[in-house]
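Missing here is one protein chain; the remaining ones are kept as they sit in the complex.
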Amino acid sequence: MEQGFFLSFYQMVHTYRLDQLLELLGGDGSTVGSYDGVIHGIASLEKARAGDLSFLGNPKYRPLVKGSQASVILVPEDYMEGPADGQLLIHTKNPSFALALICRDIESKLLARPATGIHSSAVIEDGAEVSPEASVGAFCFIGAGAKVGSAVLQSHVSVGRSAMIGDGSYLFPHCWVGDYCEIGRRNRLLGGCLIGSDGYGYEFMEGAHQRVPQVGNVVLEDDVDVGANTTIDRARFGSTRIGAGSKLDNQVQIAHNVNVGKHCLIVAQVGISGSTVLEDGVVVGGQAGIAGHLRVGAGAMIAGGTAVVSDVDSGSKVRGYPAMPMMLFNRIAVLQRKLPDLFKRFDQLEKNVKSPIPEPNRPNQ
Amino acid sequence: MEQGFFLSFYQMVHTYRLDQLLELLGGDGSTVGSYDGVIHGIASLEKARAGDLSFLGNPKYRPLVKGSQASVILVPEDYMEGPADGQLLIHTKNPSFALALICRDIESKLLARPATGIHSSAVIEDGAEVSPEASVGAFCFIGAGAKVGSAVLQSHVSVGRSAMIGDGSYLFPHCWVGDYCEIGRRNRLLGGCLIGSDGYGYEFMEGAHQRVPQVGNVVLEDDVDVGANTTIDRARFGSTRIGAGSKLDNQVQIAHNVNVGKHCLIVAQVGISGSTVLEDGVVVGGQAGIAGHLRVGAGAMIAGGTAVVSDVDSGSKVRGYPAMPMMLFNRIAVLQRKLPDLFKRFDQLEKNVKSPIPEPNRPNQ
Partner (left out) sequence: MEQGFFLSFYQMVHTYRLDQLLELLGGDGSTVGSYDGVIHGIASLEKARAGDLSFLGNPKYRPLVKGSQASVILVPEDYMEGPADGQLLIHTKNPSFALALICRDIESKLLARPATGIHSSAVIEDGAEVSPEASVGAFCFIGAGAKVGSAVLQSHVSVGRSAMIGDGSYLFPHCWVGDYCEIGRRNRLLGGCLIGSDGYGYEFMEGAHQRVPQVGNVVLEDDVDVGANTTIDRARFGSTRIGAGSKLDNQVQIAHNVNVGKHCLIVAQVGISGSTVLEDGVVVGGQAGIAGHLRVGAGAMIAGGTAVVSDVDSGSKVRGYPAMPMMLFNRIAVLQRKLPDLFKRFDQLEKNVKSPIPEPNRPNQ
């Protein structure tokens, strides 16, 4: 298999002239320098070659702009250096967002929306309603009583009985939306995500764990994204809810009756236990875990890998196992590395003081 | 999309009279106060409105009973306060289990077992045996030599060659049971769980990682639940085994040749490495990890996020990274927060003692 297939494919099909790029930016771009050719690729500052577009998103890479072989570079407005010969800089408010606007155009061509209609292999049970504007792919199953709006369902999507899929939503292969669950408008459910699995609830009775039936549902409000292989459990009763505009990454686990507010970001492999509430605008870093029945205040930030075991104040930043204020964690992390030194110094000091505590009475570790 | 679709659906279809509720509790319920209407919803103490049933499960919420708008509340036998006007309290041994009994009845109506029979789109290979009492959904695949009892397979379930599915088991969409694997009776396999993937085993030979073939299987005994997107690897040889009555949550990873005892609880996102043994009744909190070739004694409790790197005694409770006795962990967690203070105090004390160790000879950190 030859490498670079995609890039060559990409390069042949999609080229952009400078005026096309500037048009996509919608006026937010002033240029310095000049480049006469077309743009036929996108690459990082380091990897870009002649003919490529690049960008300065992360300030960490600022030193790489000078020396980049890219023909056109999106830079922030406060970037003061000039371009190389034959190179063009585009000053813009947010280079990363500017690139996103260009990529949106590429996406509309490369990964175009499938045609409207229902694939002949799909199974639609009697009593399901599917919009004529929907696109339903191969091997999709739509249960009785379900309502599917003008959404895209790629292959192998399963929609349970009486479930609802809102207009403009996009479901990738192997998604499942369980019975009675509601997916809002313009949701994006990545492959393999499972909405509406049983909550994990048992009562130990008569020598065994008895399952507690989970008869609630899951509600995803509008503009929610759910990552690949993420799981969201149906409520014990009522609804597990994800607020409008919140974005979940891959392999996230949301337990029953969790309530995630609006515009939250939940990074990959996070787990949130039952009945916990995240208020609006919370950010949770990768692999963090949050215990059950807690409240995380609006705008709080939870660092990656943190174990949250008590409520978190609005606007606060926490980190650690268990969670503590981030500043305290960072300070302790530094001091911990000095523990070997501290123990040595302490032993020496104790000796110097000629501590009157005789060894046998010293408290045990 | 209008919110509350599910709740309104739910409210219209399922209402309960008080005598029906008490009948579902099977005699374990004595009432105080009175409520004349029907029950048409279930909600938490805080969110409940008139006409709703609520319950006091977690003692944390005890102060919320007084003031709850619920018309009927399940409370423990030792709850002494009286009801509000027009409100009814039902005293019961275990309010959470009492609610489960009611929800079991709701579940039987809302999420009814699909009809018996094989969907016309399913593929059953020659030589597979499927019980006439089984329900096999759309796009299911059942391989040659497999035996499927009176089980439910929802859509997109794949059963490998010579695999077995016991009577009364329920498999949700996108499950896979690999070749030769055995699922006992009354198992509940949630969506996307994969039983029988290759164990992760390589030997580095001739400059590359050589795969070690995994020719064993997975055996789930009776009454096992497996969470959504959980993975259980087939043994290198012999069986990876989950004991009767054990319950696994979502996104759990069980490696090859692991042996989980009976009535264990394994919470979401736990990982258990190869050949480790959990004896009966072990509880493992979310996101914990257990290294390979270890033994965790009967009834041990491993706190969420713990990294277990050595054997765990029966009945013990451990926590931490790496694991230590939970009491010790909790004490250290408190002391760690005092490290900044300790370092300051130590510096001061050292100065006061006028330590005779000259700076350059002080041991380095």
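In order of appearance the chains are A and B, and numbering begins at 1 in each one.
In this text, a contact is a pair of C-beta atoms (placed from the backbone, for glycine too) under 8 Å apart; a residue touches a chain by one contact, two chains touch by 3 or more.
Keep in mind that what you see is a predicted model, and the values were worked out from it rather than measured.
Visitor: Out of B:S68, B:S135, B:Q154 or B:T231, which is the one that touches the chain we can't see?
Guide: In the full complex, the listed residue that touches the missing chain is B:T231.
Visitor: Could you tell which one of A:I142, A:V267 or A:M324 touches the chain left off the display?
Guide: Answer from the full complex: A:V267 touches the omitted chain.
Visitor: In the full complex, which residues of chain B touch the absent chain?
Guide: 121, 123, 139, 141, 149, 156, 158, 162, 164, 166, 174, 176, 178-182, 184-185, 192, 194, 197-198, 200-203, 205, 207-217, 219, 221-222, 229, 231, 233, 236-239, 251, 253, 255, 269, 271, 273, 275, 287, 289, 291, 293, 307, 321-322, 324, 328, 331-332, 335-338, 340-342, 344-346, 348-349, 352-353
Visitor: So which bits of chain A touch the chain we can't see?
Guide: 1, 3, 5-7, 9, 42-44, 47, 58, 60, 94, 96-97, 99-100, 103-104, 106-107, 110-111, 119, 121, 137-139, 154-156, 172-174, 188, 190-192, 223, 225, 227-229, 245, 247, 249-251, 263, 265, 267-269, 286-287, 304-305, 321, 333, 336-337, 339-340, 342-343, 346, 349-350, 353, 355-357, 362-365
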